[in-house]
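One structure below.
Here the complex is missing a single protein chain, while all its other protein chains stay put.
Just so it is clear, A and B label the chains in written order, and each chain counts residues from 1 on its own.
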Amino acid sequence: MTLWLMAGLLFTPLAWAVLTLLTDFAWGRVVTWGGIVVQVLVSLGLWLAVSRDGGFYYGLGGWEAPLGIELRVDGLAVTFVLLTAVVASACGFHAGVYIDPDKPWHRYFWPLFWFLWSGLNAVWLGGDLFNLYVGLELISLSAVGLVALGGKAAALRASLRYLLAALLGSLAYLLGVALIYGQFGTLSIAGVVFWLEDHPVPAGSGLALALMVTGLALKTALFPLHRWLPPAHGIAQSPVSALLSALVVKASFYIAARLWLELGEPLGNLAAAQLVGLLGSAAVVWGSWLALRQSALKQVVAYSSVAQIGYLFLLFPLTYSVSESVSQQAQQGITLQVISHALAKAAMFLAAGNLILSTGSNRVDALTGVSRFLPFSLFSFGLAGVSLMSLPPSGGFAAKWLLLQASLGSGQWWWVLVLLTGGLLSAAYVFRIYRASFLENSETDEFYHPSRSLEVIPMVLALMAIGLGMVSEEVLSVMALPFEEEGSP
Amino acid sequence: MTAPLLYALAGAILCGIGLFGLLWLSHLLRKLVAFNIMGSGVFLVLVGLPQHQGGQDPVPQALVLTGIVVAIAATALAVVLIRRYYHLSGLTSLTGEPASREGAPE
Partner (left out) sequence: MIRTLKTLAMVAACVSFSGILALSIWTIAGQPAPVNLPQLLSENMARSGVEHPVTAVLLNFRSYDTLLEIGVLVIAGIAGISMAKTASLEDPELRTSDSLLYGLQRWFVPLMLMLAGYLLWAGAHRPGGAFQAGAVLAATGVLMRLGGVPMDFLRPGLLLRLGLVLGFTVFLLVAVASVIGGDAFLAYPPELTKPLILIIESVLTLSIAMVLLALFVSAPVNDAEDPEEGSS
């Protein structure tokens, strides 16, 4: 059964990319609905299978690592596969209504969307360093293609900047991979970890980890390497922005986190861990501050992503040379942060898209009076904001609560200040949008009403982000499942 | 000092040159060429380092072939984007008169 599920998971997005390329936009939409159903069912099935039987290694082509490529199917990976299925299908449904089907170049939206999805799955499951590189490039190029779709000068400018940053990040990562292969003779992460367990750390291996993490940090837009992100996420069509902010930046972070958790202890050092944490904190403060000062609605949301990404990098100091229980808490907190931010930010971008559709402008001031006309989308935006501000009972709160405990448990109290400041600043930028929308202005009374289905989708995502706080125990229990060691190298 | 090790060290130098170009030059095509130089450097390290002691190793050779295809795809896409960007805005760099400045009202 798991064999079929795995094949379905790998095959569907690639096959649907081909199918939708051969149709026009309207037909592609219908075909995509079918694909979404298949993909959600397969992801759910795999999640259930893993939560019942535990994780396993899946050798592609029947070859085991280190000769072949092995996928690591564990609780964390299937949780992210399921998260991707939820967020991507929401964006897919939204895009089907939101995007203008009459523009001939929009037919290329669906194939790029499906390629992006397949790249994400490849990264969540990847256990081979080089295969992860190919997966990352699959994601980057399709994301750049989606941003550039339409081909206006400003969009091209943003996507070129994005492309160059992504390529530089990939090269740095690949250089690290080259050093690892030269040193250990294998590309399988599990193989390297297995060898390091009972051998001393060989000289000269720290640079490889540093290069890989730096490259991935650039692709995740960690401060001060974040400058490519706001233009790209701000200028893309709203469903694309939602995909990019919710999932794409998480993919490179996920690899960096996996590498750090597996190899950080032997190859890393304390100063590097604290430095990454410090940069993350700077991102939280600076990103939130800039979000507060933006005049374009989507730029506010994009800078908020820069800030929320900052929290993720607290993983590095909170898991380096601390006790097992603190490290576990930090990992769980970061996982919840990834999931809740993905849901909340997708909801926020989709709701922002509806607001823009309604007012016909991307400016925050243009929202004046919109609260009387579009309360539903505005409410979704606010609910998502609650999770970003990390108020209880949202998923954002559960995440920061765990991080708080981990900071205090490891005696690194200074990260608590970051968590508090970040929460206050995010409250400020969410309320700023609210304030603008509740102002009354007699001049503008003409608002376009987007269709009901456009408004329901962000609401569902926002409610999930809030509800995550209440089911966090169940979500985390799958992540911590014992890993079946059969088939490991 | 074997020939593969020499390749790997030359790769390190190419990486430095490419990095400089990517960060410092502003013309988009030059940036792209710099990316390719850095890419070649990475490939040289990838193919040279493991063959220094182990002799012939087909795995990194295959990896480099895959890497080259990915680099070509990225380069070709970048050229198409650059050409259209130039056609629409008349600019050859991202630092010139911006269409929508970061953080500024649009």
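The rule is short, and it goes like this: contacts are C-beta pairs under 8 Å (C-beta built on N, C-alpha and C of every residue); 3 or more make two chains touch, one makes a residue touch a chain.
None of these values were measured; they are calculated from a predicted model.
Of the options A:Leu44, A:Leu60 or A:Leu275, the residue whose C-beta touches the omitted chain is A:Leu60. Only one of A:Gly34, A:Gly68 or A:Pro392 touches the chain withheld from this view, namely A:Gly68. Although one chain is not displayed, its contacts with chain A can still be listed: residues 3-4, 6-7, 10-11, 14-15, 17-18, 21-22, 58-63, 66-69, 103-105, 108, 111-112, 115, 118-119, 122, 130-131, 134-135, 137-138, 141-142, 144-145, 148-152, 154-155, 175, 179, 182-186, 191, 195, 199, 202-205, 207-208, 235, 237-238, 297-298, 353, 356-357, 359-363. Within the entire complex, the positions of chain B that touch the omitted partner chain are 5, 8-9, 11-13, 15-17, 19-20, 23-24, 45, 49-50, 52-59, 61-63, 65-66, 68-70, 72-74, 76-77, 79-81, 83-84, 87-88, 106.
The criterion applied here is as follows: only the chains that are shown with their structure count from here on.
Centres computed as Cα averages put chain A at a distance of 26 Å from chain B. Within the complex formed with chain B, the chain A residues making contact are 130, 133-134, 137, 141, 144-145, 148, 151-154, 156-157, 159-161, 163-164, 167-168, 171, 174-175, 177-179, 181-182, 185, 187, 227, 230-231, 235, 290, 293-296, 299, 362-363. Taken in their complex, chain B has these residues touching chain A: 8, 15, 18, 22, 28, 31, 35, 38-39, 42, 45-46, 49-50, 52, 54, 59-60, 63, 66-67, 70, 73-74, 77-78, 81-82, 84-85, 88-89, 94, 98-100, 102-106.
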